[in-house]
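The block that comes next holds chain A.
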Amino acid sequence: MSFATPKLIDIVKKQFLFKWKGYRPFFTNLVILQAIAIIFSLGGIGSSSHGREGVNVSESIYSADFVLAFTMLWAFIVAILLTSKAYREADFVFITNRFTAQLANVAFLFTISVIGAITAILSRNLLWMITYFSSDNITFVKEAALHPSEYVMGGIATILYVFLFSAVGYLLGSIVQMNKMFAFILPVVFIALLILFGMQEQYLLLWLHEFYYQEDSFIWWFVKTGFTATAFFIASFYLLNRQEVSK
Partner candidate 1 sequence: MNLDINSTKPIYIQIAEWIENEILVGHFKTEEKVFSQYKLAEVFNINPATAAKGLNLLSDEGILYTKRGLGKFVTADAKHIIQQKRKNGTLKGLILDSVREAKRLKVSEQELMEMITKAHKEIEGDEA
Partner candidate 2 sequence: MNIVQCNAVSKSYGNVAALDEVTFSIKQDTITGIIGRNGAGKTTLLKLIAGYWKHSKGDIHVFSENPFNSLTVSANMIYIDDQMTFPDAMPLHSILTEAARFYPNWDAKLAKRLFDYFSFHPNQFHDHLSKGKKSTFNTIIGLASRCALTIFDEPTTGMDEAVRNDFYRALLRDYIVAPRTILISSHHLNEIEHLLEDVLLIDRGRVKLHLSIDALQQYAIGVTGNQAVLSQWANDQEILFSKDDGENSLFLVVRNNVSKEKMDQLLGLGIKPTSISPAELCLYMTQLKKGGIDDVFRDA
């Protein structure tokens, strides 16, 4: 009997496909979450109305921000789940080591980020359609027409944001796997930080907002966000790579 020496990339591919087939229910969850988000968004995120000389004009601003927020949350939770014991054990049923399992996880999270982002973007159109068909006398005022390259950049940005959230979830999940105590400590610390920063005029949150969200250069923003996600994953790799598969 010969001993196969496997190629790393082959095993990662196999693990990725295994997850892709096995974790279909995540996508059902995504559809449900996005549907809920659309329902929330139907009321519009802002409105004003003014009437003059018998004409009553009401303005509503519709946005798919809710859908995007829910999608990010979804990616965050999926990432945490992937680090949990049950999911890691399922990796080790078939051929893998810790590194290939993790690479397959990142590939899987990136794929779901792409799917999540694209469906979130498309849901904006759905939202318009629903509001269009459900009300009379309506005029759409779209945002100023975008250049196709701006659409692409918007798409990439959305994907990367969702991916970044999954990276945060993955890192938090990995920390909890190191010691279950963190499952209690982390939320407490998080809430404490919120309160603390709430008192101190939210310097950190403001800084985060400025650093990521308000970056004008797309390239710079891309580098910053991509780098952060990568750093989170590397940290997670380091934590999970030493873990025993406890059965």
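How these were chosen: all candidates are chains of the complex that A comes from, given by their letters.
The rule is simple: a contact is a pair of C-beta atoms (placed from the backbone, for glycine too) under 8 Å apart; a residue touches a chain by one contact, two chains touch by 3 or more; residues count from 1.
This is a predicted model, so every value here is computed, not measured.
This complex pairs chain A in touch with one listed candidate out of 1 or 2: 2.
Interface residues of chain A facing candidate 2 in the complex, by the touch rule stated above, are 1-6, 8, 11, 14, 17-19, 21-25, 86, 89-90, 92-100, 241, 244-247.
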